[in-house]
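For this view, one protein chain was removed and the others were kept in their places.
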Amino acid sequence: MTTIDTPRPEVLDATASEDNYLTHTRGFLSWALTLDHKRIGVMYMVSVLASFFVGGVFALLLRTELLTPGRTICSAETYNQFFTLHGAIMVFLVIIPSIPAALGNFVLPIMLGAKDVAFPRLNLFSYFLWVAGAAFTLYSLVAGGFDTGWTFYTPYSTTTTTGGVIPVLVGVFVLGFSSIFTGLNFIVTVHKLRPPGMTWFKMPLFLWALYSTAIMQVLATPVLAITLCLLIVERTMNIGIFNPAMGGDPVLYQHFFWFYSHPAVYIMIVPAMGIISELIAVHSHRQIFGYRYIAYSSVAIAMFSFIVWGHHMFLSGQSGLMNTIFSLISFSVAVPSAVKTFNWTMTLYKGTISLTAPMLYALSFLFLFTIGGLTGIHCATLNTDVHLHDTYFVVAHFHYVMMGSALIGMIGGLHHWWPKMTGKMYNEKMACTACIIVFVGFNLTFFTQFMLGSQGMPRRYYDYQPEFQIYHVISTIGAYTMAIGFFTTAVCFIQSLMSGPKAPSNPWGGVSLEWQCASPPPHDNFSTVPHVGNCYDFSVVRWDEKTKNYIVDHKLELAHAEQGSHR
Amino acid sequence: MNHIAADQKSQLAGHDAHAAHGEHAKYPFLAHHFDTPAQQFDSAKLGMWLFLATEVLFFGALFVAYAVLRTRFPEVFSYASHYLDTTMGGINTAVLIVSSLTMALGVYFAQRGRKMALIICLWLTMAGAAGFLVIKYFEYSHKIHANLVWGPSFYIPPHDAVGEAEHAALAHAPAAAPVAVAAPLNPQPSAIQSIGTHPAVDASVIKAAGSGPRGLGVGAVDHDAAVTHDIIPHDLPQAHLEDAKMPPNTHMFFAIYYAMTGLHGIHVVVGMVVIGILIYRATRGDFGPNYYTPVDLVGLYWHIVDLVWIFLFPLFYLIH
Amino acid sequence: MSHPQSPSNQDGHAANAGHPLVGHLVPVSTLVATASALLVLTVITVAVRYIDIGEFNVWVAIGIAVVKATLVATFFMHLKWDRPFNLLVFVGCTVFVVLMMAFCVLDTSQYRATQYTGNPPLAQEKLDANAPGAPVARFKTGMNP
Partner (left out) sequence: MLCTVPLIIAQSALSAATPAVTPADFWLPIGASVQAHNVDLMFNIINYICYFFFVVVVAMMAVFVVKYHAKRGTHIRTDGITHHTILELSWSVIPLLICIGIFFFGFRGYIDLITPPKNCFDVNVTAFKWGWQFKYPNGAQSDNLVVPSDQPIRLVLRSNDVLHACFIPAFRVKKDIVPGRVTSLWFECRIPTGLEEKDGYHLFCAEYCGMGHSDMNRRVLVLPQAEFDAWLVKQAAWLDEIPDEELYFKAGPKIYARCSQCHSIDGTDGLGPTWKGIWTRLTTPGGARFSDGRSYADLIGAGKEFATPEEYIRDSIYTPGKHLVAPFGNVMPTFKGQLNDRGIESITGMMQHLDEFNAKGVWTKTLPPATTAPETK
């Protein structure tokens, strides 16, 4: 019978085998030199979470500094380094690799039914590039820090006297290549390693999202790489292409930077959107609404993302003509986003919704992304952006989409696949509580920043006018609330690792292929070629009393087809 | 959609479990996660093409910088282009084309399993790369001798003690010169003021007229003055500094010239390294009709290096 | 044994001496012809430089370069026989470069008028200090040329 039940994982899962990817080989080197995409994914995840922690600590420091006008805990120089580091770490070390490289690496080949990604060695190499990039970034702290803002705008970045600029440029350059290789790997994997029956439109939407993301990673990141090279050459050898004192053009730098960094913001959000498609479908046990529209809209976002970069430069001295063109195109991205948003909402309609932790994260995502995306419209409109540009309004906008959507999506996905990755269940109540705390804290922190911004508080400000203080105080309180929430999440995960009950192979009742292999998956993912069905047809899931697990039973498919709707 | 269909066919063909097993026994080079050599080859090829796409964008951004600079300083480009040696550039183009040919032949011989011919072709390609770099070296050293460099040192005559010292210093200190500082404090009849008192004048007047900092405020540059390349004595170190026709910002041409040819040069060096590895592996006998993927991929890389040069050559050397 | 639609040889048998297991074999004659065409085009493009056709010089040069690039991609890089998706990758990324260039150049030509003309300050500084007689220095007189 197709019913809902919460997993009772204390019972041993019959399908779990003792030989899984975690236990397949042992020892440090077996991890460090592994070619197994699952292990690489786990290593990425650990590294990304550690970086998130570091970036979060910087966020707390800067929020603390902003508690009062003037000096609270540090000097202006230090503050500038704080937000630069916070931004750079969160963007380059955390959010860009988080979903594709960490979750994607783990999930993509299994979902696809492949044994591994196309180039396992390249995959490991890109992880080590990440490590090297992170090392350079951290080294820049020792070398004198850097205070350029995460955007490295010239000529400030080429003239600032802080010593860590070149190391961090090298670091970001290296990280860029890590990202390129991950994307390249995924495109080839999706193209060439699909098993029989896995057609493009049978692929789970997460894969479509990862595929679109990979296109952006491959095509946009090289431009960042060369831009950073030019910056390094500028600083070391005075080449002058971006330096107005030499006749160069700082606005050209901004064109280059945003040609990468605008697609980069969709590199962050599109995979999160993919995760949300999975979470909403699986946890409401309901065929995703408008599969093809969601799939196409991912690709559409990827394509449009390349031609809107100038909306970050409306006031930079960019010409009025280009401002107009870029503003117009910017709105085009709102359409595929709208399609997705409404499709997700419609998926809930007549679903069978379990309010699990991943579902809570998905709902938070919907709530926060709608706000974040809609405020993007304020920014994309030419005359309102004149007022809002470089104020806290923009800060709030991008935290709603980067933190409130991309990162929340990532954490939701982590909860979703956690039983698969670790083979352990977590404390559902605790996870849900943490999610709610984060949600409340988040809105406290960043909703006030919309007001701050539209009232005229510029961003990257160490000191501010006293009339803004009340907002800053609320915001800081929110940040600490969020910290408590994330701390709870961390405790929940650690507890699950230490003493969590064993996870069944399919705790949520998913249909896509990863739920049809053991938890944790064996070294080779699949011993037999998996059966590819409709990965959103939840009528084939059946609760199995004996193993206390959901079972995907393809025989049900036929039965249902004959019966029509079934209750 | 065609390729998708083809794709699926190959997938279907490849995924027959038994066949896959046999394939692995038959082809030792077949990685465990691929089912057939065709699948592996196709994957490698696609991967390489995607990498080439990143290379195209990598260079592409510099081409954009080039285009932007050329839009800003057309007179500089047509003037400074004449300091480049077309003969050397032309020879280098030929060298690269020929080395591309030998590389393509290398792939052919690898496919045919003719080991000796492959090795010879690879060596020839290597020789082409080296030849290219040698010629480039002469070009560079000639230019540096003539003080045709990027940055402020372009304006410092070398070969005197002060100049050398400044050269050294400039190479390290990031430039922090004030940009608008010397804008006159009480501009006598400044453009701004005249706009203020003659309201009919359009705002755009401030744009062109010289209200910039000292030294920046000249009117339009004399475009016609630029094209007389034949009178420039090439080999004097500061010849350009004595040329009355040299337009301002000429150093920017050399900045982008060194940036682009330098990056290209680095790619040639990398190409030599990977070709070296190929030679080693070919000698060892790794390649044959069954397995020659690395040769093919390096070939693609080498052709893209050639391709970039095909654009660099006319864009720098052949400006009228 | 190449399949007409796909470049890969999928019969799964080891290749015989004449044919590779996978991929397409391009005859030597085609390769040599391509290289010759490239060399001829190089000579032409150099020659055209000495004819003054104004604006068109640059477009002719770029046109010839595009033809050469197409030759290289089609024959040397086997794109003619390769999977269409590889061609799409290559053309696609070029399109993005062109798009970026078009936007940036359009923008630059629009805002060019707001940029200071003449020698940039750092260059001027060097000229003043080191090459006082240098003719470019005439630009330093600023508003009173």
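All chains are identified by letter, namely A, B and C, in their written order; residue positions are counted from 1 within each chain.
In this section, a residue touches a chain if its C-beta (ideal position, glycine included) is under 8 Å from a C-beta of that chain, and two chains touch if they have at least 3 such contacts.
Given the structure is predicted, the values throughout are model-derived calculations rather than measurements.
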Per the touch definition above, residue among A:57, A:299, A:346 or A:477 touching the missing chain: A:346
Hidden-chain contact residue, picked from the options A:35, A:131, A:451 or A:477: A:451
Sole residue of A:53, A:139 or A:153 that reaches the chain not shown, by the stated touch rule: A:153
Contacts of chain C with the absent chain, listed as residue ranges: 111, 114-116, 120
Contact set of chain A toward the excluded chain (per top definition): 1-6, 76-77, 80, 147, 149, 153, 155-156, 159-161, 244-245, 247-251, 284-293, 315-317, 320, 323-324, 327-328, 331-332, 334-335, 338-339, 341-343, 345-355, 363, 366-367, 370-371, 374-375, 377-378, 380-384, 386-387, 389-391, 450-451, 454-456, 458-465, 509, 536, 538-539, 541, 560, 565-567
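Heads up, the rule we're going with is that only the chains that are shown with their structure count from here on.
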Chain B: positions in contact with at least two other chains: 42, 46, 50, 53-54, 57, 60-61, 64, 68, 72, 152, 175, 177-179, 248-249, 251
Chain C residues counted as touching two or more neighbouring chains: 85, 92-93, 96, 100, 104, 108, 114-115, 119-123
Interfacial residue positions of chain C with respect to chain B in the complex: 5-10, 12, 14-23, 25-28, 31-32, 34-35, 38-39, 42, 45-46, 48-49, 52, 57-58, 61-62, 64-65, 68-69, 72-73, 75-77, 82-86, 89-90, 92-94, 96-97, 100-101, 104-105, 108-109, 112-127, 130-131, 133-136, 139-143, 145
Chain B residues touching chain C - in the complex, by the definition given at the top: 2-3, 6, 9-10, 13-14, 19, 22-23, 26, 36-38, 41-42, 45-46, 49-50, 52-54, 56-57, 60-61, 63-64, 67-68, 71-72, 86, 90, 93-94, 97-98, 100-101, 103-105, 107-108, 111-113, 152-157, 162-163, 166, 175, 177-179, 181-182, 204, 207-208, 210-221, 238, 241-251, 289-292, 296, 299-300, 303-304, 306-307, 310-311, 313-315, 318-320
Complex contacts: residues of chain C adjacent to chain A: 85, 92-93, 96, 99-100, 103-104, 106-108, 110-111, 114-115, 119-123
